[in-house]
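Would you mind keeping the following structure in view while I ask a few things?
A single protein chain has been omitted from the complex, and every remaining protein chain is retained in its original position.
Right after this comes chain A.
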């Protein structure tokens, strides 16, 4: 953990899709208890939240969300997207977010992984997107840049996003998990690496962290599947948001890292039941990936908000006519930038 980062610069944002967070919070207590937490309850969740004592936290529920953004807008925060409300109201520099069905993992030596510390290390050491280092993260203990790595590229760029991984239930799509129902990810890969510039990847929202000051507005709820549900298999919102983030980072000269930390993802849901719903998402990716690979942002886009607005424009022009879901996503992105600008300038606090 970087000693120069103060705990008060960090918010941990949890989207609660389940009401009983007792075991989740208890398991994470050794790691989370130092930090301020923002818990956002899925507006569609009827039951009361059960949260153990002893945390420094703010809880936002539907009435609070309605209060801040209005009842018509609050629908964008349904399901997994509820965490974006937490990002919106956070005033901290670094945000870390894990799904509420994830628990601390153990590394190869059996030691509990401090996911927060690793994410912060990832965010506070440079990324190296312009040239691949074959020993992976050159800034980690015991490693460095290898022979042949240009010296002018060794100072790296600021890391804006840290994407962690998952043991046990891997982040497969429904068809893959349905075909391999017993498969669990048991491989702990002891590496962090920078995703090269102009390379895209499917960014999962299950275990991420970001520097809100530099990239905040690009993490956004916008692509919502027609049959979006309450399992990760039944959403694409994080994948879409991740594409926007990567395109913006590449344009702005910021870095994205992937690899450690790992979290332990609990078994949940039925892949076969989700197959029908996620098929829509799987089909969409065939359009989404080539689209984002071709996006080129203009030089005038110098801020993250500019980048998001530009991407929204291009989505509307190029994808809007292919499927109404894209037209809606483009509008949602534009609305989000406006929301970000307005809520970001007000100080809001949750209701009782």
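What we mean here is this: a residue touches a chain if its C-beta (ideal position, glycine included) is under 8 Å from a C-beta of that chain, and two chains touch if they have at least 3 such contacts; residues count from 1.
In this section, contacts and distances are computed from a predicted model.
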Omitted chain (choose from "PIGP acetylglucosaminyltransferase", "UDP-arabinopyranose mutase", "3-methyl-2-oxobutanoate dehydrogenase (2-methylpropanoyl-transferring)" or "Prolactin receptor") - UniProt protein name: "UDP-arabinopyranose mutase"
Contacting the left-out chain in the complete assembly, out of A:110, A:142 or A:181: A:142
Which residue of A:82, A:160, A:200 or A:295 touches the chain not shown here: A:200
Touch with the omitted chain, as defined above, among A:189, A:272 or A:338: A:189
Chain A, residues in touch with the chain not shown (by the definition above): 108, 131-136, 142-153, 163, 165, 170-173, 176, 180, 183, 185-191, 195-204, 232-233, 236, 239, 242, 258, 282, 285-286, 288-289, 293
